[in-house]
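Of the protein chains in this complex, one is absent; all others appear in place.
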Amino acid sequence: MTQTSTRSVAFDRSRAAGWAQEYGVYVAVAVLFLGNVLFTENFLSGANVRTQLIQAAPVVIVALGMALVIGTEGVDLSVGSVMALAAAIIPLYLGYGVAPAILVALLVGLVAGLFNGFLVAFLRIQPIVATLGLLVAGRGLALVIAGGQLKDIDDPNFLQLGTGDVLGVPIVVLVAAVLSVIVWFVVSRTTFGRRLVAIGDNRRASTLAGLPVRRVLVTVYAISGLLAAIAGVLATARLGAGDPGNAGQLMELSAITAVVVGGTPLSGGKVRILGTIMGALLMQLVRATLIKHNLPDSTAQMVQAAIIVIAVYATRERSTR
Amino acid sequence: MSTSTPVRSDAEHDAGSPRVRRQLVASLVQRQGAAAVLVVVVIIAWLSLPSFGTAENLRDIALQSSFLAVIALGMTFVIITGGIDLSVGSVYALGGVVAAWASQYGLLAAIALPVLLCGAIGFINGVLVSRAGLPPFIVTLATLLFARGLLLAITDEGSTTFTIKDQAVINLGSSSFLGLGIPVWIALVLFGIGGIILRRTRFGEAVFATGGAEGSAVLMGLPVRRVKLTVYVMSGALAGFAGVLTAAYLQSGVTVIGVGTELDAIAAVVIGGTLLTGGAGTLIGTIVGVLLRNVIGNIINQIGGLDSNIQSVISGAFLLVVVVAQRLLARSRSETE
Amino acid sequence: ENTGGSSAAGSAGGGPAASAAASQSSGGNCTIAQTGYPKLDLTKAKVGFSQSEKEGNPFRIAETQSIKDEAAKLGITNLLTTNAQSDLNKQISDIKSMLAQGAQALIVAPLNSDGLQPALDAAKAKKVPVVTIDRLVTSKPCTDYLTFIGSNFVQQGQRAADAMDKATGGKGEVAILLGSSGNNVTTDRTKGFKDELAKYPGLKVVVEQTGEFDRAKGQSVMEQLIQSHPEITAVYAENDEMGIGAVNALKAAGKNPGKDVKVVSIDGTKNAVQLITKGEYNAVIESNPRFGPLAFKALQDFEAGQPIPDKIVISDDAYDSGNAAQKVNNAY
């Protein structure tokens, strides 16, 4: 009975494929982690795990917002520049205290996001171009604000944000974790979350169903801007300097990679928050592995390329054939 | 049968009806919106900046535009199929380096080798997108890294620069014909061929159909996978060829070029009226998009004395102004739905 | 990027005249007669300056400022400036467009040592002298360009190695934070450092990873290395920014930079020099950005008919624990 055997094989394969799609990133993270435990010196030490989490935190934060934007079939290329804006603003306003400085930075991120959202939702400009404008202009603006300079920060309260702990957990990591939970909650439990994916999946039908399409879109971009600004503030605190020239450089690509590797399709209509976090961790582990094993830049880039493709291949949506 | 069928009053559907005419006008403006902006910008610059309208300056704008135009040509095809190719910047640089290295074996090698190699990278993109069904954005992001890594590997982590000694290769980049640089002519010819392929061949129709409604295109029996594969190969090969032209022009395989060029190319294509969602677009628009970018850069220089950071603010703002202007011009009532 | 660093805005370009002096001049004698270029009065001429990268770090800020200051000092009112924003093609069109606007002399900070030939050719065709600064191009002096004024990056690497030897007492496991890949500054500073290090058998390079001339990247790379290579006792950063990043990482890991792990870098920004005075840094080799006086002097000499050398190497200072405190104000 060759037929039954081929059938069961086919069946198993499709089940395995479904499983890979669901858990591919998790497996990849686990494999890479274990590989490092075995082959990398000191990998399992608390300090090292801490380092990895701290380094991944800003990407996670930005990727959360990016996941929402991508869920609506959009993309936000301006996140890196928004981080730069935050980095430029912090040293400027630290004189008035830590809270006001952070507040202004976040406000600017929010406004930047609202601006993107306005272009996308009301003028219906394609997201990639709408946010490309701010990608180019935003960093320039940040540099203008900061007088083209990296500015050192010595306010100990502010620096505490970057280096401090709460109950042994670095503040940076804590913020990322809390934001992850909030965003996860929003996506899975609120009407806003439902609407967001509906709009991403079929905007026309959502409009005809009376959904507040524009409001949702504007909100999504605003959230992305806000989260990017939060990441910018944390990165600034960690660096101990506002560096508008380099802060968030190429962050848009890291964030998009994390989101997509985590199983959120770029075509919208679906958001996977846990997957996104795993995606960010995966890319962090890849980077760490390459550095720790002292691979030259050329090899490192090619290996990263291969890993991205493999990860996305494993988590891809299969067409039913 | 046609004669016996009752004919309904079809005034609505005549080409001459106001509705259809409006649609035609709207599509014309949509297509030519960027061109209108370009014309306005050029006129203003011509009148207000004495050195803008000199033949020398205009020639230089054309020459500078030709490299990006060749990249954007392939990008237009890719975007019309609903895809995107982020790898072109790295591939462009790689093409230049390989061309410079290969120039020791003569002109043919300097062209063929990089075009083949970069076409092969496009092939990888195409296979991953069309066969494995991976999202183009992420696939080409990976090959962006890959091509850059390959470039660094070839040049010993960027420490070796190959210079071009072969005069034939140098001529390809630096000599002129009828006052215009050879790369400009080459770009024009390529766009001519591209235009015929896009608008006058079955393949071209299939490119539009693939981006317009992929599922339908498959059900219509179009070779959607092959179409996708082909456009990525084209995009890779053209980016590589742009690298060849640039290397010939610069007389060396410079490793630091092409960073962010993918975004320039995408912006040019989209400003030219091609839909990023696929299914519609024109090559003339792409040329206009490329010219706009370079004309504006040129104007910013002519104004002179601007802080470099303010320059990027201006160019970002300008990008938005053009896109918004075009959008508002093209806004037809049906789109309020 | 060439270099980076940070400093209070006011001090940029204000270094003492001594630090802008030529330390050596070499090569042939290029005269205006030889080139057949027209003579002109520099103070009344249109002079163009093409900067390669955004003025987004202390080196570039100081460099551009130095050119502008010197022009102002000489009474040159017609100074055109452009910025290529790290785009080589843009630098070429920048230069061509300045020529189109009637620039009669050019000062160019090349983005890359190769690839500027079309722009240099255009200047040659118009008989416009070009002084290149900070990065040597592979074209012919006196023919394609007038002269080059800049540091010797290989030598900077060598001096860093010497400083490393001094700081570590000739023994240590060294990590290198490389500049951006594909950049000739990176290549030269790496080569100089490694070649020179061969002289010190006690010093061994254990890892080299790129930090892309960026403080944050330098910091995160160092954080990784501290965990996986705890044996590291010295860091050579190819610019100050990455060095400062490394200091941040070391401090966060509970190490004592400057003592447990020695840090040497190249640039001479105020921040790095200040760290030396605090004992958290060991040495900084200067890369002098104040090209203005030398560049204009070369042009003036040329117009005056005097022979100009192929290459004018600007003098680079060095800072260490011995002199940092008194020299900190020289840093940019």
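Brief remarks on what is shown
Labels for the chains are A, B and C, by order of writing; each one numbers its residues from 1.
FYI, a contact is a pair of C-beta atoms (placed from the backbone, for glycine too) under 8 Å apart; a residue touches a chain by one contact, two chains touch by 3 or more.
Going forward, contacts and distances are computed from a predicted model.
Look at the chain that isn't drawn here: its UniProt entry, checked against "Sugar ABC transporter ATP-binding protein", "Multicomponent Na+:H+ antiporter subunit C", "ABC-type branched-chain amino acid transport systems, ATPase component" or "Phosphoribosylformylglycinamidine synthase subunit PurS", names it "Sugar ABC transporter ATP-binding protein". The hidden chain, counted over the whole complex, makes contact with A, B. Per the touch definition above, the residue from B:P223, B:G260 or B:G304 contacting the chain not shown is B:P223. Taking the complete complex into account, residues 1-2, 4-15, 18-20, 22-23, 196, 200-202, 204-206, 208-209, 212-213, 215-223, 279-280, 333-334, 336-337 of subunit B touch the chain not shown. Touching residues on subunit A toward the chain that is not drawn are 3, 7, 10-11, 14, 189-195, 197-198, 201-202, 204-212, 269-270, 320-321.
By definition in this document, only the chains that are shown with their structure count from here on.
The centroid of the Cα atoms in subunit B and the matching centroid in subunit C are 36 Å apart. Each of residues 54-56, 181 in subunit C touches at least two other chains. The set of subunit A residues touching two or more other chains comprises 143, 148, 297-298.
The touching residues of subunit A, when paired with subunit C in their complex, are 40-43, 45, 47-48, 51, 54-55, 143, 147-152, 163, 235, 238-241, 243-247, 249, 288, 291-294, 297-298.
Of all residues in subunit B, those touching subunit A in their complex are 84, 128, 132-135, 137-139, 141-146, 148-153, 157, 263, 266-267, 270-271, 275-277, 307, 309-317, 319-320, 323-324, 327-328, 335, 337. Subunit C makes touch with subunit B in their complex at residues 51, 53-56, 80-83, 85-90, 92-94, 96-98, 100-102, 111-118, 121, 138, 181-184, 186-187, 190-191.
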